[in-house]
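In this view, the complex is presented without one of its protein chains, the others remaining in place.
Take a look at chain A:
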Amino acid sequence: MEVDKGKGEAEETRKVAEADRDTVTLKSSDGKLFEVSKEAAARLSTVLAGMIAGGSIDDNGTDLKQIGSEALENVVDYCNKHANSIPSAALISSSISFNTAPFKEPEEWERKFVDRLSHDALFDLVEAANFLGMERLLDVTCHKISEMMKGKSPDQIREVFNIKNDYTKEELEEIRQELAWAFYDD
């Protein structure tokens, strides 16, 4: 009984020490370590919030085997930038749901954050944001990708995103004729 009590106290002490830290350490699939603001991680990621609340954060680096170092660096960068920015009331609202929330424009710094990413990095970040349950980051990255299609013809969109055209010429022509109203400026 004595031993058990001691173990319990040690566990308690470790949890208190962990709770006192301002940051958590995350480990990418290729073994790199990243420090991130605990407050921002808990606020922006439902998965990390769950891990922090459940005490399953590892001081030596919490393994995130599904996320490569480049994507994780961007995730951490986003969280830390978010912690330093003054969040608008819209972003604090915790009741928004990714699937049903009305669209909210990215803030200026979020725009700059995704603008500097390559296509590869952007797509990897979409997957990382989804894995970590980061609704806002998913929102911002998907918005960026959709903006890249704005005002572009189907040909141009295929070129930008390296998509194979699986329509035949006849099929495309048939649809274009039926929906002529949509191509007024082509």
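Simple rule for what comes next: a residue touches a chain if its C-beta (ideal position, glycine included) is under 8 Å from a C-beta of that chain, and two chains touch if they have at least 3 such contacts; residues count from 1.
Assume contacts and distances are computed from a predicted model.
J.: Can you pick, from "F-box domain-containing protein", "Ribosomal RNA-processing protein 43", "S1 motif domain-containing protein" or "Exoribonuclease phosphorolytic domain-containing protein", the UniProt protein name of the chain not displayed?
T.: Choosing among "F-box domain-containing protein", "Ribosomal RNA-processing protein 43", "S1 motif domain-containing protein" or "Exoribonuclease phosphorolytic domain-containing protein", the correct UniProt name is "F-box domain-containing protein".
J.: Counting contacts across the full complex, list the positions on chain A that touch the omitted chain.
T.: With respect to the unshown chain, the touching residues of chain A are 98-103, 119-120, 123, 126-127, 130, 138, 142-143, 145-147, 149-150, 152-154, 157-158, 161-168, 171-172, 175-176, 178-185.
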